[in-house]
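For this depiction, one protein chain was excluded, whereas all remaining protein chains were kept in their positions.
Showing subunit A:
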Amino acid sequence: MIDVRSVRKEFADIEAVKEVSLHVARGSIYGLLGSNGAGKTTLLKMLAGIYKQDRGDIFIGGEPVFENTNVKQKLLFLPDALYFFPQATIRQMAQFYRDLYPSWSEERFTRLQEAFPLALDKKIHRMSKGMQRQAAFWLAFSVKPEVMILDEPLDGLDAVMRQKVKNLLVQEVAERQMTVIISSHNLREVEDLCDHIGILHQGEIVLEKEMDELKTDVHKIQVAFRGGIPSSFLTGLDAVYKEQRGSVLLCIVRGQKEKVEAYIHQFEPVIFDVLPLTLEEIFVYEMGGVGYAIENILV
């Protein structure tokens, strides 16, 4: 659904996005992770047709997005800094969206009022930050877009509202095969939501994985041998991390679980456990090579 090919974008003398390619399939939720200034917002604004990329191509549903009304009618972008017309009420904004998006559903708009307890005729500017975001989601869901691009969308929402919005998103994806790309600097926030994850660091995608694949491909193991660690033990393993605690060797390895287990059994370990791994840990180990203070990315 979303196809990004070798896209670059420069601002003055800063290269905000360099050579990014990614693909998001229809009906999937793609989490774009990265620290502040990684280039997430820039990339999303290019996807939304706001910025024009300096190089590369962006296709949504097979069509270039920039200045393409057809594509943009099916696409909704929710920026991190929200904008509403000065002095506008939700009712007025709804009228505006109704005129602009053919897919607007009046029925859905009415139904969603239950989820978002906001006054229709109150000026949006007078509302709190969290309420403004609710209003934005209310309008966005009522448009029933095919693609939703969300930039740090959960900021400012309380825990209950967060869950509600997530549920709505998942529901839309399940029911209508909506495609979502969602950015965050907080992995935990979107961990339960996304089926794909990409990490953007200094304008480049340093990691792109399917969520399931991530969890099955990396293993944390704990082994101990009777006369110390055999010298050839590590050579046959793709270890991204190792740590020796007394006679116990703790390491994180990549590879198919069965193969790894078979390999280790050859050495007849005294202790051998495969430990559970959090998503966060996976990233920490995956990204060790990038030389970045990983904690900052994942909070």
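Criterion: a residue touches a chain if its C-beta (ideal position, glycine included) is under 8 Å from a C-beta of that chain, and two chains touch if they have at least 3 such contacts; residues count from 1.
Methods note: contacts and distances are computed from a predicted model.
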{"item": "Name under which UniProt lists the unshown chain, selected from \"ABC-2 type transport system permease protein\", \"Thioredoxin\", \"protein-glutamate methylesterase\" or \"RNA polymerase sigma factor\"", "value": "\"ABC-2 type transport system permease protein\""}
{"item": "Sole residue of A:R26, A:K52 or A:H125 that reaches the chain not shown, by the stated touch rule", "value": "A:K52"}
{"item": "Chain not shown: contacting residue from A:F96, A:F225 or A:Y241", "value": "A:F96"}
{"item": "Identified contact with the non-displayed chain, of A:S6, A:S21 or A:Q87", "value": "A:Q87"}
{"item": "Interface residues of subunit A (partner: the chain not displayed)", "value": "11-12, 45, 48-52, 67, 69-70, 72-73, 75, 77, 79, 81-83, 85-88, 92, 95-96, 98-101"}
